[in-house]
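A single protein chain has been omitted from the complex, and every remaining protein chain is retained in its original position.
Let's turn to chain A:
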Amino acid sequence: MSSNGIRDRVAVVGMGCTPFGEHWDRSADDLLLDATRECLAATPALAAEDVDAYWLGTLGSGQSGMTLSRPLSLDYKPVTRVENYCATGSEAFRNACYAVASGAYDRVMAVGVEKLKDSGFSGLLRSDPPGDGTAPELSLTAPAAFSLLDPAYCDRYGVDPAAMREAMTHVAWKNHANGALNPKAQFRSVVSKEKIERAPLVAGRLGVFDCSGVSDGAACALIVRAEDALRYTDRPMYVKGLSLVAGPARGAMDPGYDYTTFPEVVHAAADAYRQAGISDPRSQISLAEVHDCFTPTEVVLMEDLGFAERGQAWKDVLDGAFQLDGRLPVNPDGGLKSFGHPVGASGLRMLYECWLQFRGEAGERQLADPRLGLTHNLGGRPGGCVSFVSVVGPEPG
């Protein structure tokens, strides 16, 4: 795979993020307006009319660029709506960055939104083209698809299922503890390990607390040419690497695939690391926001992203390696687990935490002098998915 990358050519100079949660009183229009107004208000050097173009990410809360231009009353601006499953928000960001890097525009906003709680159903809904009714993903829910990782991982590495259960519990406990420190998170309380393990089962061994929050929310980022960044803020966030891959969905029909890894993530990480000049992610990355849609996903991601040796992540998780005070804090903002997962907004929400951390604005979650941040976003399921990895930092070079 070959990608040239746009290391340090664009920078984020403003961000906005609504609280995530069950916003019974807010529409997608409201959330879009709230997030973008927060972003612009925090970037006084740049007025709304100065934004040259928009990329809007949403899985199902609207179609076309008008989903954004109508509620914001944008006057004849280019607005592109993108969708890439649960990596939709990251995809809006990636395309907006490329638009600036290409020279086509100087000031671009990436926006992501999802209004999930209007459907009346639990979990994510899919909207599929008419089909023959044979696709397993039409019947199997996301928690069930990701629950396949658990027994497969135990089987492959000879991990005692009780120990794996403990590791999954630890992931949920950690992300809830982090979310408790985050005023914008959907779930803001520490949850005991006993409560996590006693929760009603959803799929396989996954209980309610092993699943990310289903929520409403929006987030956005203002992207400008790196050389212009200091005109808008004294603390910009520079884009070091951006990678997105879509898998061939081979694992779902390949007996050689063992459901203990996401090859898509491995490829995306290698590409992003190369673009960003990262040779040892474990020591070079200061914080990582990863796609913890379900607890076993986070365990496996630690290995796919190079944060842990194969077959060892469960142990590192239990050793506290990825806690706020660990060697590589993962999901310091609470992650999908407790910040919530309004699909189109999640990728931008991950960047928002890096933004706050680099600016020293993360409150009780503030890490000491973070140098590089990673965001990882995934859409699909084990056996076939899209994966996004970005590397961002507070300094160019």
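We adopt the following convention: a residue touches a chain if its C-beta (ideal position, glycine included) is under 8 Å from a C-beta of that chain, and two chains touch if they have at least 3 such contacts; residues count from 1.
As a working rule, contacts and distances are computed from a predicted model.
> Just to verify: the chain that's not displayed, which of "Hydroxymethylglutaryl-CoA synthase", "Cytochrome-c oxidase", "ABC transporter ATP-binding protein" or "Predicted Zn-dependent peptidase" does UniProt list as its protein name?
Hidden chain, UniProt protein name: "Hydroxymethylglutaryl-CoA synthase".
> Could you tell which one of A:P44, A:P248, A:G320 or A:G363 touches the chain left off the display?
Only one of A:P44, A:P248, A:G320 or A:G363 touches the chain omitted from view, namely A:P248.
> Among A:P130, A:G158 or A:P183, choose the residue that contacts the chain missing from this document, as touch is defined above.
Per the contact definition at the top, the residue touching the missing chain is A:P130.
> Tell me, which residues in chain A touch the chain that this view leaves out?
On the chain A side, contact with the omitted chain comes from 119-123, 125, 128, 130-134, 136, 138-141, 143-145, 147-148, 151-152, 155, 201-204, 248, 250, 252-255, 257-259, 383.
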